[in-house]
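A single protein chain has been omitted; all remaining protein chains appear in their positions.
First chain written, first letter: the chains are A, B and C, and each begins at residue 1.
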Amino acid sequence: MRNQPDPAAAPWVQDAILERFRWTRNLSRDLAQGLNEADMTVQSMPDASPVKWHLAHTTWFFETFLLRDQVPGYRLFDERWPFLFNSYYEAEGARMARPERGLLTRPTVAEMLAYRDHVDEAMVAALPRLMERHGELVELGIQHEQQHQELLLTDLKHLFSRNPLGPAYAAANPAPKLESVPLRWIAGPEGLAEMGSDGRGFAFDNELPRHPSWLAPHALANRPVTNGEWIEFVADRGYASAALWLSDGWDWVRQEAVSTPLYWRGHGNDWEHFTLAGWQPVDPAAPVTHVSFYEADAFASWAGARLPTEHEWEAVAQGRDTLGGVQLDHAGAVAPRPEGEVDGFASLFGNVWEWTGSAYRPWPGYRTAAGAVGEYNGKFMSGQFVLKGGSCATPRGHVRGSYRNFFHPHQRWQFTGVRLARSL
Amino acid sequence: MRNQPDPAAAPWVQDAILERFRWTRNLSRDLAQGLNEADMTVQSMPDASPVKWHLAHTTWFFETFLLRDQVPGYRLFDERWPFLFNSYYEAEGARMARPERGLLTRPTVAEMLAYRDHVDEAMVAALPRLMERHGELVELGIQHEQQHQELLLTDLKHLFSRNPLGPAYAAANPAPKLESVPLRWIAGPEGLAEMGSDGRGFAFDNELPRHPSWLAPHALANRPVTNGEWIEFVADRGYASAALWLSDGWDWVRQEAVSTPLYWRGHGNDWEHFTLAGWQPVDPAAPVTHVSFYEADAFASWAGARLPTEHEWEAVAQGRDTLGGVQLDHAGAVAPRPEGEVDGFASLFGNVWEWTGSAYRPWPGYRTAAGAVGEYNGKFMSGQFVLKGGSCATPRGHVRGSYRNFFHPHQRWQFTGVRLARSL
Amino acid sequence: MRNQPDPAAAPWVQDAILERFRWTRNLSRDLAQGLNEADMTVQSMPDASPVKWHLAHTTWFFETFLLRDQVPGYRLFDERWPFLFNSYYEAEGARMARPERGLLTRPTVAEMLAYRDHVDEAMVAALPRLMERHGELVELGIQHEQQHQELLLTDLKHLFSRNPLGPAYAAANPAPKLESVPLRWIAGPEGLAEMGSDGRGFAFDNELPRHPSWLAPHALANRPVTNGEWIEFVADRGYASAALWLSDGWDWVRQEAVSTPLYWRGHGNDWEHFTLAGWQPVDPAAPVTHVSFYEADAFASWAGARLPTEHEWEAVAQGRDTLGGVQLDHAGAVAPRPEGEVDGFASLFGNVWEWTGSAYRPWPGYRTAAGAVGEYNGKFMSGQFVLKGGSCATPRGHVRGSYRNFFHPHQRWQFTGVRLARSL
Partner (left out) sequence: MRNQPDPAAAPWVQDAILERFRWTRNLSRDLAQGLNEADMTVQSMPDASPVKWHLAHTTWFFETFLLRDQVPGYRLFDERWPFLFNSYYEAEGARMARPERGLLTRPTVAEMLAYRDHVDEAMVAALPRLMERHGELVELGIQHEQQHQELLLTDLKHLFSRNPLGPAYAAANPAPKLESVPLRWIAGPEGLAEMGSDGRGFAFDNELPRHPSWLAPHALANRPVTNGEWIEFVADRGYASAALWLSDGWDWVRQEAVSTPLYWRGHGNDWEHFTLAGWQPVDPAAPVTHVSFYEADAFASWAGARLPTEHEWEAVAQGRDTLGGVQLDHAGAVAPRPEGEVDGFASLFGNVWEWTGSAYRPWPGYRTAAGAVGEYNGKFMSGQFVLKGGSCATPRGHVRGSYRNFFHPHQRWQFTGVRLARSL
């Protein structure tokens, strides 16, 4: 995964990794605070997984690819559990069907936490040795857990949204109601540009190899589309105008009777949306979120614009990482809001995942890793679109300019939004 | 529901009803002992409901049809809850879709139990007054809760069966392995026979009115079909022989790839089945259970017999009630086993629900009750078949000769079995 | 099938059978007059079959069960065709899936007619010999073809109804607009009544054995429900009133968005319906048709009545046959209309198939025939309801008092109607 040779890990590096491992593992547990056994067990749709399952699956990842494979003498916590907590690794053998994850009322949360303790202890003990040759796998395990931290929150949000009582996971964030930032167009770089990870720091295999790409003249919006703008789109019958939509998108809109972003209810100028703090008024100045690629594309057509390619997006964000953004470090940071400007661009990182117009396909020269871990990214490279920038639910430090997230064009239970682009 | 005028309830009758109300309400709560919050919340298929939902729905029944409708000044425990816990009463307005009952991680079990306490207190206080004019409704509420006690167990059994770890709800019953009772044919009554409730004791509206029916010469088996006999059917390729099956049954067998009763696994003479005590060996002498009407009918064809009509079954069981049988009074009594003989017939009551060959249709002169309660039975009189006799999971005292249970011909998650019949 | 020993067939009986065979075979061919190759090939839904398939399947029936099985030396017309034209006989081996019947653009109609000629010649040559021992099978083949003549028309009607151009199969019947007959209630026989075929003339196995049944006091309507009455039901929001419907029926109404009988369009008092003569005004005095069992049952509830049992219906019609009615003898007689009264009952036979409230189950002592022909009726005895009396599309002489037709409760592409009943 890592695009540079493993350093013979110096002690201070080991300490840092140990700290990072512990911090990440604890955060997952913290995110489950305040939830009862049922909240953590129920699965609200096949796309989503139970909180408890996320806690166990991330543990299974460390147990399988590090402890079982690389630590002699390690004994599995329970030999029946890999069948339960393997997600999609064909090379790891049979496993529960995805839509059945919610049937696991047992093992209990307490047993799951004991599993985590067991694996964490073994990992901490083995970490110095593992770092010598498998530092990239340790880091992959951490990054993997961070991805599931975001999913844990979006999956839980979906579950709570289906409950007619609309329970809250967190207290509402009393954010001051901000003024909307005026839309401006900023020309992006033209001609040859380097894409992909520059080799400093961790990168998933799908960010590699670094390679040139030719950019046509274009401009990007200075900020994501806002709820207020989306309300105009709704009012202008955007959801009822076939001419704005991709054919598949139009089929989807009609079959699913979609007429607003996910989690919205209301009409006219009176809208509220379901959040992790329960039902809340829609803030017109905040970035719109929970829209599908189809909606994003239709909105762009309506606005006389288009979605950026992932190359255009990445060319602007290169060299930047998430430290300038705002991301999850506690359970409260879970709603998009307008964030500070960097070089003219607001909210590039850590607000909403921005749909690009690029289908998720391999970079030129892409190679999957060997073994089961090779299934991590590559086998999903059809039927999905690339998203960039991370969301309010992405853990701090997880995202970067070359990061390629991907979802199917109809999916919208993630914190997904839109930044417009134009050809010049 | 009751086919006689309400007596001006004497004090001792009121005491008896009060005792019965308390005993029934407590039993539901007792049945949930040992389950965690998730066990009680998850729904494993649309046909089944969560344990927690059963606890709340039975409470809603008393709250709605007695407290709300008949007790002036009663305040609903929570105005949002009827939407959650109305099962199928169209006259009671909108409600959650049945397959979504498992999404209710809130309200919690503790809130559900508080709901039960609230309603029980109000019921106990109002009971003397209610018995004056609504004794039949009180009894209906109790009978209704008893039905849900059985469903609670069968629904939980289904949930646990879907868990690869096969958790146990109760300790296995160390029943002595019995010898199978030899099959004998006993001629039933011929000619004109009275059907339906004789008016002594409670009866659902679908057991009324009492009416004559003409019985052709026939005989019934002295006992239900056993697991051992079913194993012979399997070995003789019964599940692969189209000629034995109804056309719909044959479609079902192939589409669902059915080759054994529900919950069986194994082959040859080596079978185990999932029980409320986890995976256990199949006892050849015990009555077969968890078979669909289609399987029951195919087995009967294979055996050169047929299913009894509900009239034939009822003619034998008239005047008998469940006191002679064995039914649920604690959580342990939850597996069929051969039981003592009465007048030549073994296990008529309280072992397995016996499929009859009679489609569930109204008795001549049938009338539904007025109001929402009229939806209790009548609207289900298409597409289902009648079952008789009660099962090991039926609460003591709940079933009787005229009792008409009903399920769709493919359903088999109840404790359903087979008694053979023959025309003479 | 026949419930009496085969007579040593006298020459005049043979002549009569020969005449009847020829007449029936020719009628099928005549019914296809005026249709093009595509009209005869396309399948509009899985329930329906192409005209061409009906022509071939009825021929296959004679070829298989008489020529192949009983005539030494007979050579199949084409060895590949039984796979194409076996309908549902498991004992006859593999066959095309039902929904794929419409893919057979080859063999052509001309080849199909050559097949008919080939089989007819062989049948006519073999008939004297066949009548000696297999007269019942010859008659079954004829009755079978008559059933398919009715299906040919209803399947074609469905196909044409799906065509936006609404083509006509036949010229409209310029029937004089009649006055509606006032509704009267006529008490039916009470107490013990004999049911089933009396052994005079042909009967399907499902009409046997003759047996007593006990009838409760009741009355039947003198005539079927009319279009005019159905329009009142629509106007009174019958299709929107859950309380009138069986639970399965209510699900069906909502899922399929049903708000009128099949083939109706319009509103208020301005309705037309699709007929074999194209779109025509709805005649308020004519019997309503193309309603499902669910609709029939809901209408009866709305009218404060119920559907008759098949026993009640049959008790009135015993000894009567179709000669007093009006049935198909040419392609024009294909719309229900009020017909002459017999003993106070109008339109008992040959107008609309009247839904009864009786589930289609075996008569006491029922036995299927041996061999593949035993699949004719018995295996369909679940999930369907009995209809009586025949329709305007039933061939003359085909129906009788003991005749038991059967369809699923949601099906309505046959000429199905309603006669009301009441318990007294």
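Keep in mind that, in the parts below, a contact is a pair of C-beta atoms (placed from the backbone, for glycine too) under 8 Å apart; a residue touches a chain by one contact, two chains touch by 3 or more.
Being a predicted model, the structure only gives us computed values, none of them experimental.
Student: Shown chains touched by the missing chain?
Tutor: Result: the unshown chain touches A, C.
Student: Looking at the whole complex, which of A:Met45, A:Ala168 or A:Ala359 touches the chain that is not displayed?
Tutor: Answering carefully, the residue with contact to the hidden chain is A:Ala359.
Student: Using the definition of touch stated at the top, determine which of C:Leu18, C:Val71 or C:Leu103 touches the missing chain.
Tutor: C:Leu103
Student: In the full complex, which residues of chain A touch the absent chain?
Tutor: Within chain A, the residues touching the omitted chain are 88, 90-91, 192, 211-214, 216, 218, 242-243, 245-250, 293-294, 297, 306, 309, 357-359, 361-362, 364-365, 375, 379-383, 409, 423.
Student: Mind pulling the chain C residues that touch the left-out chain?
Tutor: So the residues of chain C touching the missing chain come out as 36-42, 44, 80, 83-84, 96, 100, 102-108, 159, 162-165, 167.
Operating definition for what follows: only the chains that are shown with their structure count from here on.
Student: According to the touch definition, list the chains common to the neighbour sets of chain A and chain B.
Tutor: In this structure, no chain contacts chain B and also chain A.
Student: Taking mean CA positions as centres, which chain lies farthest from chain C?
Tutor: Between chain C and the rest, the longest centre separation is with A.
Student: Let me have the rounded angstrom distance from the C-alpha centre of chain A over to the C-alpha centre of chain B, please.
Tutor: 47
Student: How far is the middle of chain A from the middle of chain C, if each middle is the mean of its Cα atoms, in Å?
Tutor: Inter-chain centre distance comes to 60 Å.
Student: Round to the nearest whole Å and give the separation of the Cα centres of chain B and chain C.
Tutor: 38
Student: Any chance you could list the residues of chain C touching two or more other chains?
Tutor: none
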